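Below is one structure; the comments refer to it alone.
Only a single protein chain was left out; the remaining protein chains are all shown in position.
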Amino acid sequence: MDRFWRLPQNISTYGGDIDSMFHIIAWITIVVFFAVELLLVWFLFRYRAREGRKATYTHGNNRMEVAWTAGTAVIVVILGVMSRGLWLDIKDPRRFPDAGLELIVTAKQFEWNVTYPGADGVLETDDDFTVRNQLRVPANTNVRMTLRSEDVIHSFYVPELRLKQDVVPGMSIPAWFEATVPGQYVIGCAELCGIGHYSMDASFYVHTAEEWTQWNAQQQTAAAGGATTNVASADATSAEPAGSPAAAAAGTSN
Amino acid sequence: MSTVATAHESGTHDAHGQHEELPFLRKYVFSTDHKVIGIQFLFMSLLFLLFGGLLAMAMRWQLAWPTDPTNAMPGGSLLPETMFTSGVMLPEFYNALVTMHGTIMVFFAIMPLLVGVWANYLIPLQIGAEDMAFPRLNMASFWMAVPAGLLMMASFAVVGGAANAGWTGYAPLSTSDVYSGVKLGQQLWTISLVILGFSSLIGAVNYITTVINMRAPGMTWFRLPLSTWALFITSILLLLAVPVLAGGLIMLFFDITFNTGFFNPVVGGQPLLWQHLFWFFGHPEVYILILPAMGFVSDIMANGARKPIFGYKAMVWAIIAIGFIGWIVWGHHMFMSGMNPLLGGFFMVTTMMIAVPSAIKTFNWLGTLWGGNIIFHTPNLHAIAFVALFVIGGLSGIFLAAAPVDIPLHDTYFVVAHIHYVLVGGSLFGIFGAIVFWFPKMFGRMMNEPIGKLHWLLTFVFFNLTFFPMHMLGSGGMMRRLYDPTVYPHIAQHQDTNVFITVCALLLFASQFLFMFNFFWSMFRGKKASANPWNANGLEWSAPSPPPHGNWGGRQPVVHRGPYEYSSPESDEDFLMQTAPPTGRPTPAHS
Partner (left out) sequence: MSNNRTITNLATLLMVGALIACGGGDAGEAGGEAGATGGDEAASAPVANAGTIMGMVNFEGMKPANTPIDMAEEAECAAVHTSAPMTQRVVGDDGRLGNVFVRISGAVAGAAGAPSQPVVMDQIGCVYTPHVVGAVVGQGVAFKNSDPVAHNVQATPQLNRPFNISQPMTMTSAPQRFSTPEVIPVRCSIHGWMEGFIGVAEHPYFATSAADGSFTIANVPPGTYTLEAWHERYGVMTQEVTVEPNGTANVTFGYSEGMAANAVVPMGDPIDPHNHTAEEIAAHRAATSQSQQ
């Protein structure tokens, strides 16, 4: 069935649960689909017009009405109850697992800027650093993102994570994931955000712990030295008079 | 079909003595006759349907061969440089296409095709009234829709182009030309929809009043045909939903024009407010766009099966239930919007609940076919297609209603497939069925059956080939409203599917020329229709084809029974009109 639905590879801890739910609904709907359509085709064939025959004169059957009303209601209530817990596990901040890494993701037309906490491990401090269009996280770590937008509504979407969350200006929206498979993936924007909407993609790397530690240390050093290789913080540096204390705070002002 | 027992014969064009001949302008342009207004709406909305389809073709071309000047869209070079440059469609034009296709199809094609056309044309005829309760208001309703449509079309020609923030017009993209590059186009979009909203409101007041006050003697509530029931409930939804949209649009217009910032967080506004307002209107709107078609399909299918509609009262209650549960499900459009996730849980349950009345209707249609003596006339084929495709649209809705499953599917082509299965597979097939079914009443001539069946077949096949694969593109992760899907590697690998869809969409579009030909050819050359060519029961079939001004020539029809007494033992025929006097034969108790 995965081939039929073309589901992307799943690399997040809750992606499997979403996929299971997807498949449960898929199987229920496929059964209902074939039942109804086959019945329809069978009726069309069996009760096609023939000479000298008159249709059955009936206005319905209350017991059948009750049966299919109740039957449908039971199925959808079960689906609703099953889905609700999973939904809240993924989206309700009170149920979020403890974060191993906290990030701020700031969207703007048409890029994703990711702010890392720096050496002190705390966001919104002077040693934060910001990377443009790259989200790099260690595998098997709970990552908690705070999603913000500078201009219009965007939507953070990584198909492989089974994660999507709109990013709304004026709001700080929390989201979490834990990626399990190292590799390179793509972040897309899923909400029409303007003429560059289609090219609002960014790289998403899931690193092994060692790789990530190395990259993080390198970025921290660069950020502390003011000579970063990423343009987001570098530009802020140049916008300030040389030697200003703000240069060290590049990328933190959000 | 030729042995129609009726007092009236076709071709009664000349009006009866009560009214004098009206001048051309009053008779065909500024007419207060509900039938003329209905036909005016029909021509207007079919024109918009064609135009909206054309926009979709341009989008499909772009999606199949994005930024490929060697496969440039035919006719693209005729477009201005601001839309199409160097053999390539520009993203701002693509976004405008996305926006205008949705807006035009929803507000100027499907909505008037369902409500403007048929509420006007059918309600008085089906309830036995001479005209609408407020004929002048009715005329105003049409003549407000026309400038609204012209403004919407004009927006393509203004500086910056047409609105390009999506048919949902999400703020703050829609309120700032710094972000969207469009200001005047978005203002025109807003004004046009406000005017159209007033047109709908006036219409709705009229339809509701007419159904409540002007039913013929004997036409009790539970003897109303389901078309009228559906249009009645739809009108109530319109009356309550459109003011919310109008209010939101006015705020949006103020934000664009005067920087009031209702939806701008920088000055204390809230983007989600627009979404709540829009979808508080928008979800009832979805049912406005399907309920009337459900009514037409019920009328047509009972006629086609020569059998009473199965569970008439259940059908009525299902329409009412859909109408009212429809008010508390809007949040499912906003699962990903960042609103309180607990609300998501609530809206998920209400959304699931709305599957119940939908299922009731589907099973009752199956029940109607069961034990019937099914005639496959073109309207019935369309009605059957409606049921077959509405099932798919309904079932795909369950995926989207389940909030966790919606996380990967939201704003992907899965949603595009879902909405088109409901609005094209559902509503549009219902509309085609209705047009073919009531065409003889409107124009006094039958539409050509072989061409009609061929059109049905091609539309059915190419519709499915076009839209079914979109489900898989969606579950494969293809986002909506993407100008160039090949930017993303996980979508680029499905590019052959996009090409396939485009080819099928072009064929689907081409098939519609059969309908256009049939429509106009039959209007002048079709077989003359009797008053009741389908051997149907409703009151409209007791009036001449086409009915004169005043509908029954001053005679008040009297109703003796429900509208679905097909194959009743009371009659030797397989139908029994609502106006036929009781035969005195014993009738079985209605369940």
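Lettered A and B in written order, each chain numbered from 1.
As a convention for this text, a contact is a pair of C-beta atoms (placed from the backbone, for glycine too) under 8 Å apart; a residue touches a chain by one contact, two chains touch by 3 or more.
In this text the structure is predicted, and so the values were computed from the model without any measurement.
Here one chain is not drawn; of A:58, A:133 or A:220, the residue touching it is A:133. Of the candidate positions B:177, B:449 or B:573, contact with the unshown chain belongs to B:177. Across B:29, B:159, B:212 or B:516, the single residue that touches the chain missing here is B:159.
One of B:121, B:432, B:483 or B:519 touches the chain omitted from the figure, and that residue is B:483. Residue-level contact of chain B with the missing chain is found at 66-67, 80-82, 85-86, 88, 90-92, 159-160, 176-181, 183, 258-259, 264, 266-267, 483-484. In the full complex, chain A makes contact with the omitted chain through residues 106, 108-111, 113, 130, 132-134, 150, 194-196, 198-200, 202-203, 229-239, 241-242, 250-254.
The rule is simple: only the chains that are shown with their structure count from here on.
With centres taken as mean Cα positions, chain B sits 33 Å from chain A.
Those residues of chain B that touch chain A in the complex are listed here as 90-92, 95, 98, 164-166, 170, 172-173, 176, 179-181, 265-266, 269-272, 305-314, 336-338, 341-342, 344-345, 348-349, 352-353, 355-356, 359-360, 362-364, 366-367, 369-376, 384, 387-388, 391-392, 395-396, 398-399, 402-405, 407-408, 410-412, 471-473, 475-477, 479-485, 487-490, 494, 564, 566-569, 574, 588, 590-591. Contacts from chain A toward chain B in the complex involve residues 4-8, 17-18, 21-22, 25-26, 28-29, 32-33, 36-37, 39-40, 43-44, 47-50, 53-62, 64-65, 68-69, 72-73, 76-77, 79-80, 83-84, 86-88, 90-93, 109, 147, 151-153, 155, 157, 159, 162-171, 173, 186, 188-199, 201.
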